[in-house]
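Yeah, one chain of the complex is gone here, protein chain that is, but the others are all in their spots.
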Amino acid sequence: MVAFIVRRLLGAVGLLLIISAVTFSIFFLVPRAAGVSSDDLAGRFAGKQPDAVTLAAIKDRFGFDDPIPVQYGKYIKAIVVGDTYDTGTEKIDCPAPCMGYSFRTNQPVFDQIVDRTPITLMIALGAAVMWVLAGVSIGVLSALRRGTIFDRMAMAVALAGVSLPVFFTGLLSLAFVVHKWELLPEVNYGGLGDNPFNLLLPWICLAFLYAALYARLTRAGMLETMNEDYIRTARAKGLSEKTVVVKHGLRASLTPIMTVFGLDLGLLLGGAIITEKTFSIPGLGQLALDGVNQSDLPVVLGATMVAALFIVLANLVVDILYGVVDPRVRHS
Amino acid sequence: MTGTGGNDGGNGIVSTSKNAAGADEPGTVTGGAPVVTTVKEPRPARDGEPLLEVENLGKHFPVTAGLLRRQVAAVKAVDGVSFSVRKGETLGLVGESGCGKSTTGRMIMRLLDPSFGKIKFEGQDITGLSQGRLRPLRRDFQMIFQDPYSSLNPRKTVGSIVGAPFRLQSIETEQGVKKAVQELLELVGLNPEHYNRYPHEFSGGQRQRIGIARTLALRPKLIVADEPVSALDVSVQAQVVNLMEDLQDELDLTYVVIAHDLSVVRHISDRVAVMYLGKIVEIADRADLYERPMHPYTNALLSAVPVPDPSLRGDRTRIRLQGDVPSPLDPPPACRFHTRCWKAQDICKQVEPPLVELSPGHQAACHFPENASVSATDEVAKAAVAPAAASAEDGTPGG
Partner (left out) sequence: MADKRPAELIDGPGEQKDGAAAGAPSAFLEVRDLKIHFPTDDGLVKSVDGLSFQLERGRTLGIVGESGSGKSVTSLGILGLHNRRNARVSGQIWLDGAELVGASADDVRRLRGRKMAMIFQDPLSAMHPFYTVGHQIIEAYRVHNDVSKQVARKHAIDMLGKVGIPKPQQRVDDFPHQFSGGMRQRAMIAMALSCDPELLIADEPTTALDVTVQAQILDLIRDLQQEFNSAIIMITHDLGVVAELSDDILVMYAGRCAEYAAVEDAFHRPLHPYTWGLLGSMPRLDRERSERLMPIKGTPPSLINVPDGCAFNPRCAYKDLTDGKSIAERPELRELEPGHRAACHIPLEKRREIWNDEIAPKL
């Protein structure tokens, strides 16, 4: 088990290196290959009508005239040992892990990420709790009452949920629940200091989307599991139907759900872009989006790296949990 | 074809581009009289030349562990088996699960690469041949699988399943693939008009017939059948067993039948090899093996088969093996059966008994064989001393 975890961790580091290299190439190599000069590249950072001095400063700071591997090497080195940027007027210290420096905000990227992460975390975790509870219980009930009105209704709603994106349900609920009926206050969340229940509406909208998916997944899993021989054995022992369903059926059905959950959560932690945009919440998704809109490449790169890190970590946790849940994996 | 196998009668049910002889009345039907009969009567093919020779064949699957996935052990699935199959005969390979019989079959078919040893088909060494070089030979040896449900592509019609070998080997048939396939279907007792049906429209027994028809398409010389009837109902089992026997007589086939059911193996085989933990422990003519088994394991196997005669209940002297088959990861040293053998002595734990001929055509690997004369026992001892001494010099474990 320890060897397994160590091996997976090493693999995760390798994977992150590859992802960073690919991302780095996309942002810096591909434009060059397409004939964009380092001046043009620097120009994208500088905003409107830059003067030559600014351009030179940017080129120098980002090392746009260095060979690409050197640029990448510097980037990775900064993550590990930190870096110091000279804007010409002041020196900005960027301790490790330094993910570059935003020309627009004059802030190290990592600090921005650290500011934004708890917000996204709150959105994702709150919604996750809701969608798992709702999705799994609806899925189980649906499977047990397969073919009944309840099942059909639940699956119809689930289909609707899967098909309705957050920008639709979100805007609709904002318009009615908040503005027209004034059932809930404005969504206003800027950090851990704020009341988390301000996030209720985003949670519900996000959870509606995912719960639908999880209900379908759970239903399919339960239908399969409840046909297993060991369920028949559990019944033959005289166990109550509740024990059979929860202890024997659900326990076995949860494994695939856990896998999907890990990936979904990892994905969301990297930034619930649509949800954050819809409700104007300053999370990681907004950061990435702003970075893209303003051509702030270091920010975009940083956000991408963090998103990748969350997914890789989530994957690792799922794999370890797999061994915890399923003894067959543990022993093989 | 490679030009070997000179006594090929040419009574091809399917005429191929190179072998178009005797095609005047193809499609000899199971029930009808065969047009050309090269062999009939109680199959005299026993003395025929060997079609398949297997020498010291083995397969070790590596087991890895640790951070670097180093190989820490090997599952010795097959650990040096030797036998030959003569043209026209049926060799039965029996043993319990994990004894390596299926692995052996797959290696013969070159579906698995052997770890060591040699496979010769019609005298030609096919062990090291690449899949490309093997391809033209493939038509000569085919395999029947156990599960008639999963071995047929559910999205293909019977016609295209059975006809696939023609297309794969780009063989032209005289009257076209469809006619050839319909003849094959008729040969295995299926309605040729079902050419366009899908596998799910057939019962288990019929599916196994489809599998057999596909196998026969290229008129193979050797067929390896891995548990051909064990997934079928009793009454259907008998149909397929009879069909296999009829086809053998009619088409001069050679079979290697892998099965766990000792009754089926006795019925269908001319010679039988018993495997235990990757080794052959006994090999003999059918009658010899079932009437005068020499190896204690063979005895135990035979004694364990439930007999469908209630009046024999209690009369039979039962041999009950204790425990389970040891793991092939770490098989017992010397004689692998000694941990469960009631006749085991110290020598069995120290010296591996070689597989030697104890009576004509009857080989067994045991220090204390049953149904063997005293001199034969001595022979074992004599034969056993030599490798023991050799291994002592090598410093290999054994004493």
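Residue numbering begins at 1 within each chain, and the chains themselves are lettered A and B in the order written.
Keep this in mind: a contact is a pair of C-beta atoms (placed from the backbone, for glycine too) under 8 Å apart; a residue touches a chain by one contact, two chains touch by 3 or more.
Model, not experiment: these values are computed from the prediction.
A.B. asks: Which of these touches the unseen chain: B:Ala73, B:Leu134, B:Ala238 or B:Val356?
C.D. replies: Touching the chain that is not displayed is residue B:Ala238.
A.B. asks: From the listed residues B:Leu168, B:Val305 or B:Leu329, report the one that touches the chain absent from this view.
C.D. replies: B:Val305
A.B. asks: In the full complex, which bits of subunit A touch the chain not displayed? Write them out.
C.D. replies: Residues 228-230, 232-241, 248, 251-252, 325-328, 331 of subunit A touch the chain that is not shown.
A.B. asks: Suppose we count only contacts with the excluded chain; which residues of subunit B make the list?
C.D. replies: Subunit B touches the chain not shown through residues 96-97, 203-206, 233-239, 241-242, 245, 260, 262-264, 266-267, 286-287, 290, 300-313, 318, 320-321, 323-325.
Heads up, the rule we're going with is that only the chains that are shown with their structure count from here on.
A.B. asks: For subunit A and subunit B, what's the span in angstrom between their mean Cα positions?
C.D. replies: Centres of subunit A and subunit B (C-alpha means) sit 55 Å apart.
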